[in-house]
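Of the protein chains in this complex, all but one are displayed in their positions.
Residue numbering begins at 1 within each chain, and the chains themselves are lettered A and B in the order written.
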Amino acid sequence: MNNFNGIYNFVSGPLVWLAFIIFIGGSIYRIRNLIVLVNKKERYIYTYMSLKYSLRSIMHWIIPFATVNWRKRPLMTITTFIFHAGLVIMPFFVSAHVVMFHNAWGFSWPSLPESFTDTVTLLVIICSIIFLIRRLVLREVKFLTDASDFGVLLITAAPFITGFLAYHNVGSYHFWVILHILSGEIMLVAIPFTKLSHMLYAVFTRAYIGSEFGKVRHARDW
Amino acid sequence: MTDTANWDWETKEKLVSDLNEWKDSYNWVEEPYVSPDGEKIAAIVNTDEAEFNVCENGKAWEIEEPFEKAYSLRYSPDGRLIVLSAADDEWKPVVDGKPWETIFDFIWDLKFSNDGKAIAVASQTDTEYCMAVNDVPWEDSYTFMTCMILSADGKKSASSVQTIPLGQAEVFKFQEGAFTAAVNGVPWDKNFVNVWNMAFNADGSSLAAEVRHNLYDYTIVVDGKPWNTVYGCVWQPIFHPNTNAVIAPVKLKDGWTLACDDNILWDSRFTQVWQQMVSKESEKIAAIVASSYGKWTIAVDGKPWNITFGDMVTDAVFSPDGSRVACIGTDKEQYTICDNGNAWDMKCDMVWKPVFSPDGNKVAAKIDKNGKRTIAVDGRLWNKMCDEVWEPVFSPDGSKILCRSVEDGKYYRRIIPVNEF
Partner (left out) sequence: MALPYIEYEKNIIDQGLETGTERLTKERIAKVVDKVIGGETGARLKAYVDTCVHCGLCSDACHMYLSTKRDPKLTPSAKVKRTMSVILAKKGNVSPAFIKKASEIASTECNLCKRCVQYCPFGIDIAYVMSVVRRICHLCGVTPLYIQDTAHSHSVTQNQMWVKEDEWIDTLQWQEEDSREEIPDCRIPLDKEGADFMYSVIGPEPKFLAQLLYQTAIIFNAAGLNWTMPSFPGWDNSDMAMFTGDSEIMGRNKRFHYEAAQRLKVKKIVMGECGHAFRAAYDMGNRWVSWAMPPVPMVHAIEFYYDLLKSGKIKVKEKYKKSVTLHDPCNTIRGRGLHEKARYVINELCENFIEMHPNREHNYCCNAGGGVINCGPPFKKKRVSTNRIKAQQCADTGAEILITPCHNCHSGMEDIIGDYGVDMHVKFINDIMYEVMEKPGLE
């Protein structure tokens, strides 16, 4: 038990700090590098940027079924949106997270009912499995897939799997909680330095191509 | 240059010819051209089916046979009228109604020496190409010819020529170099992959050209000898009128700049540099540059103007003493004149090359506004909006301007005091 407590305190204390520092620092570093690179070598890009068309493009692509390709692949669209919504929004509203935050900082916000977050967790896990199956079964996706793509999928699914197991007290609760926290930290750290950086870059690539299509090409990019 | 001193600077207004009457005499009248002094106006006219002639001041040339084809009608700087004409598939330049003796299978690209005494054309006979100046073709001809030029005094002509035959899609042979420059028909002894735009020095004794050694390495060649350095790209070189040094835009890793005799001339780097020019008087060097992406201006001795134009900058010219530069600047499809970094407060639909007064204090230009043509001086419009005008000419003392215009189909020659603008 003591052992668990020590590890728990470590992973839920200093390691959290460290993870957030690396995540935020790393993200700023990656985005900064990208912008520095634009300024150094591709300043012309600014000439074509347009807020209106950036937003037009981003809005179409973050709304399910708002683009031709989202409509053409309903299963993938539903999977993608549930997965990403679960991934990005959920962590803020799981009651355990809110409670922890309250204990540490003394303030909190409403959380979602546990039955709901539990269902979403399960859905995210199912989505991950669908992603895995796609990578293994669909020829065109299989051809594209590298080992690292499985790794990245595992990194993102792990916090949900461990959280789910912990919540349902499968085996040792402490064990899963520690793994849950650890996997969450790994994911945070991985964002700036793996393919998960698409989370940081997506808004830029979309904004750029949206601007080119809107302002120069006068055509839709969805 | 043309001497304007003995032109008529006194007669205020002359109705030279009524083009409406021409239209009654011919099936159709093509676009007219006027002589430098404004005393004459001419056009190619159709007299019958596939029969053409040239009409000058209402009178057709007296020629033995009508032309079957005629194009490229122009006045030379010394006021002679030239057309490129054909009959029975034989092409000849015709000067003031008199044809050259030499017959060609085709001619094009009419050029003049500065004083107009030399007239040059590019020619093709039996699918061989050469230039011809004042009725004398080069002794040698080539299978391919581009980028023709004539020296200021008209004594030298040059072009980029192909000296090695190339079969269809012989890309690797092409990359070994099949082109060179020929001066008065005599080729340089070194070949290049490409030889492009050339320039003669002031007395025509040297020729410089932009070349590509292979598909990647660009440089400048002077009289057949390439510079040692290769650049990412280059544009047309020029000679310094006083020192004979060769100055060319070159592309370095960090941007475009000017090089002089293979040394970097300007410290500044631009996203584009071209059409550099040197003033013989002030020895200042100016060029059209993009000071940053999509922002065009003029740089003088490496220093860009503050004002920039989003569309383009063209037609730069030094004042006679070399102290000022004027050019055309275009932003959002609106044209204006920019005089030493100050844009005229006038937006036009088109502007022609600015003209400095002899003392360099005034700038005049032909402009197009709302489909009408007129002349502007220092940003002020002439009070007449015409169907057509030609570029303004200042009198030698700079007090008057020769205005050549067509109004309601009538061609007028007017002398307008500058202070009336």
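Keep this in mind: a residue touches a chain if its C-beta (ideal position, glycine included) is under 8 Å from a C-beta of that chain, and two chains touch if they have at least 3 such contacts.
Everything quoted here is computed from the prediction, not taken from an experiment.
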Touch as defined at the start, partner being the missing chain; which of A:Met59, A:Val170 or A:Val216 qualifies? A:Val216
Touch assignment to the omitted chain, from B:Thr4, B:Thr47, B:Thr102 or B:Thr146, lands on B:Thr146
Among the options A:Ser50, A:Ser95, A:Ser108 or A:Thr145, the absent chain makes contact with A:Thr145
Which parts of chain A face the unshown chain closely enough to count as touching? 34-35, 37-38, 40-42, 44-45, 47-48, 57, 61, 67-69, 72-73, 76, 80, 134, 138-146, 149, 152, 195, 197-198, 201-202, 204-206, 208-210, 213, 216-222
Omitted-chain footprint on chain B covers residues 27-28, 30-31, 46, 49-50, 69, 71-72, 105-109, 122, 124, 129, 144-146, 168-172, 174, 179, 193-194, 196, 212, 215-216, 218, 232-233, 253, 271-272, 274, 290, 293-294, 296, 310-312, 314, 330, 333, 349-350, 352, 368, 373, 388
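Throughout what follows, only the chains that are shown with their structure count from here on.
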Give, as an integer number of Å, the spacing between the C-alpha centres of chain B and chain A. 62
Report the residues of chain A in contact with chain B in the complex, numbered from low to high. 43-44, 47
Residue positions on chain B within touch of chain A in the complex are 292-294
